[in-house]
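Encoded as structure tokens, the structure appears first; notes follow it.
Excerpt of the complex: some chains, original placement.
Chains: A, B, C and D, in written order; residue numbering restarts at 1 for each.
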Amino acid sequence: MIRQFGPADILFIIEAVRWTLLLSVIAFVGGAVGGLIVALARSSDSIALRRISAVFIRIFQGTPLLMQLFLFYFGLAVLNLPINPLLAAAVALTFHASAYLGEIWRGSIQAVPTGQLEAATALSLSYRDRMQSVILPQAARIGVAPTVGFLVQLIKGTSLTSIIGFTELTRAGQIVNNATFDPFVVFGLVAVIYFLICWPLSLYARRLEARMRRAFTR
Amino acid sequence: MYHFNFTPVFDNFYLLLYGAWLTVRLSFVAMILGLVVSVLGAVARTSRYKILRGLVGAYVEIIRNTPFLIQIFFLFFGLPAVGIALNPNVAALVALVINVGAYGTEITRAGIESVPHGQVEAGRALGLEPVQIFRYVVLKPALRNVYPAMTSQFIYLMLTSSVVSTISANDLASAGADLNAKTFASFEIYLVITAMYLVLSLLFSGLFRLVQHTLFNYPASR
Amino acid sequence: MTMAQSKQLAVEMRGVSKFFGAFQALKAIDLTVETGERIVICGPSGSGKSTLIRTINQLETIQSGTITVDGIELTAGGDNVGKVRREVGMVFQQFNLFPHLTVLQNCMLAPLKTGRANKSSAEATARKYLERVKIPEQADKFPAQLSGGQQQRVAIARALCMEPRIMLFDEPTSALDPEMVKEVLDTMIDLAREGMTMLCVTHEMEFARAVADRVIFMEAGAIIEQGAPEEFFGNPRSERLRNFLGQIA
Amino acid sequence: TTLKQIEANGVLKVGMLVDFPPFGTMSATGAPEGYDADTAKALAKYLGTKIQIVPVTGPNRIPYLLSGQVDVLVASLGITPARAERVDFSNPYAGIEIMVYGKKDEDVKDGAGLAGKTIGVVRASTQDAGVTKVAPASATIRRFDDDAAAVQALLSGQVPLIGVSNVIAAQINKAAPGRFDEKFSLSSQVQGVAVVPGSDALLAKINAFVADAMKDGTMDKISEQWLGTKVPDFVRTGTAKAALK
């Protein structure tokens, strides 16, 4: 039954990339929405909102993504909610990304000088307008580099969805390896593919970061 | 309807506790060694020698852009081919150190670059050697400046270590998996383990705060 | 004081106290400012000058006392805070222009978002006030491309675009290089001459002499002395004020 | 899920391993295949439903079943008393022999011979249970997530011995002829289709299917295709009850 590692296997692994990418996109989009809410709650005036969001962040940054995926998948089923793996992965990754992005963006929001908020307040802008027109555009500039950096982490993190049955890149590698017993070629290929996806993003993040530094030390 | 049954979990709780202790020990040693690697890496990354900078740069990029799972696979199954068969627990430790060292190198480098150049010049003007300047003038303020980034990387390291069970290394996650194999009370077990990881990360956060108070307890210059 | 009278007043503060934690930054301040009056506030660092004027548009909330601005009682709740902020313009030491918006956009933002003007009328107003502060040609630049003096004049124009009835200035020239102080002071003097009600924290005594109706000296959260400029500078009553004037001369 | 519901849905959701060749694997085109896959397809045909194969892993296959993610497991699940406490088993549809296998020069003849040695197994597998039972305290048992990892550990020299099935052992022998041999047999083990406890109607139907398939040669055909032999007698004549004695 051992078969030679062949073109079909390469194709199988490469095709699995779409799951890696799809899950990353879902997690990022979900995390962006959730992260914005968390960041706003974290930097709001309401003590209750700040506390709740802090606990949320604590939990999701304080436990392994592996465990989160597992609990969401089996847990929702335990609660008699019929769910499919894609939905479970989407929910778990979204929560995970929300916690991290929320924390990154809270930092960005707080890095905007307080004078900006005061000026906007003195101009009698509403909370919504202050955030939308004054604070968030500036925070976005500060936060874009660490956000791209986190995206890399998220892409790598989707490898853990294999535990709930996703045949994404890492899992595809394991499956092919089980049939071919050729771990170096198989995992080497998998590593190279991850690198090709992640490295450009890392470089981009570093460029953005350097640009930010220049903008501030001008 | 699922029937919750925590009895098997708590009957075997000592196994999980032992696993948690292994995770703490593994992460803690990896943090210390990772810090050493980070500092050395950062020095190399800011050194005059282009080759050294390039090598460390490649190390950092490769590690940061591939999943930990793949790295640990290579280390455990790959090294025996060149005659180095690491015991799974050692392999897990080495993999974690290599991994956190890559992130830590970047963080520490940013810290070193955040120390004003005037500090180095003052050291030079006082007749200190470059190594002394690094050790006594630059290092502490550099680490202080990036301490929050470093500690959250350490927490992340502790959470990532849950993956080492794949190479049969022993930790909290593998203790849970073994218990799962015996009792099949999966949901209960993972719930408890997740809570235990949360407690561990809170404990580590507390430890880091304590370290900050004792080690970096000087007022920031304006 | 009857209701009818207080309507004439631009600002009326009664027993205003402000605490930061246990520290009392304002100690039962009483202050009335008439419509059209120009007030200069001075005093040593930390005496509460900024805190005082920031309570007027509620950038700082107060713990006791009442503040009435243009007949609107701030502490009465409702949307009074919002109403007052629309009547009161503020200029900061650090300019606080929005760096991601052009000069024109900085000036148009608040009128547009508060529903005060539509796009074309907001732009017309913005250009009018940029003209008034003498930098109409900078409308499409970003703040970072302007000198400090120009930025501060944009900040003044931005506040004016809300057509406020009262203007607050918090050390508007102290972050400026010496050669730019004059251009900003000139703008402020123009404004004062046109009859704007102004409260201005500044140590520019020439400005005080030129336009102030009244100069107020604060120390340790209290108003120690106040009077018309000639009297204030020529004949300071308290020892502390004499010392202070000696230092800043 | 009850038999009625499955019939009403028209789909049988089957949990299957895809990293356990030749029982469950992925073809080069990404479709599940193997002994289990063919058995599952035959079962679905027998029930008159469509089939949906859900890939599961060794450690999580039982939770999959119990949490309702799948209707049945055709996942090379050996019939053991511990598992029978959580799931109900059909009569066996396949069987394997579990053995300790390792380097030629390792002199091990029985459980006691494992003293001081390191042995790899797949976590939560029958081998795990078997080795754990016979190995003395001084033996080190290393538990891996799947067969590939355990086999890889053997091939790379990380462990000198592993607990495996005869099927995997044959594959290793093909990959590395002459390096390894069988040390001793742990047990022969039969595998059953697993269902949620209490699904009696479903279980009865599955048992009927197994009996039919054994008789009409369906299972023999599957076994010949994937294992190269007909269904052995200990499977053909075995029952779930007997296996749990």
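The criterion applied here is as follows: a contact is a pair of C-beta atoms (placed from the backbone, for glycine too) under 8 Å apart; a residue touches a chain by one contact, two chains touch by 3 or more.
This structure is a prediction, so every number in the text was calculated from the model and none was measured.
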item: Formula for the whole complex, using the labels of the chains displayed; value: A x1, B x1, C x2, D x1
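To be clear about the criterion, only the chains that are shown with their structure count from here on.
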item: Partner chains shared by chain B and chain D (touch criterion as defined above); value: A
item: Chain separated most widely from chain D, comparing mean CA positions; value: C
item: Chain pair, most C-beta pairs within the contact cut-off; value: A-B
item: Centre distance in Å when chain B and chain C are each reduced to the mean of their C-alpha atoms; value: 53
item: Inter-centroid spacing, chain D versus chain C (mean Cα positions, whole Å); value: 81
item: Multi-partner residues of chain A (at least 2 other chains); value: 74, 77-78, 183
item: Pairs of chains found to touch, sorted by chain label; value: A-B, A-C, A-D, B-D
item: Contact footprint of chain B on chain A as seen in their complex; value: 58-59, 61-68, 70-71, 74-75, 77-78, 80, 152, 156, 159-160, 170, 173, 183-184, 187, 190-191, 194-195, 198-199, 202
item: Touching residues on chain C, where the partner in the complex is chain A; value: 57, 59, 82, 85-86, 88-90, 92, 94, 96-100, 109-110, 113-114, 144, 155, 158-159, 162
item: Touching residues (chain side chain B, partner chain D) in the complex; value: 2, 76-78, 80-81, 85, 88, 165-168, 174, 177-178, 180-182, 184, 186-187
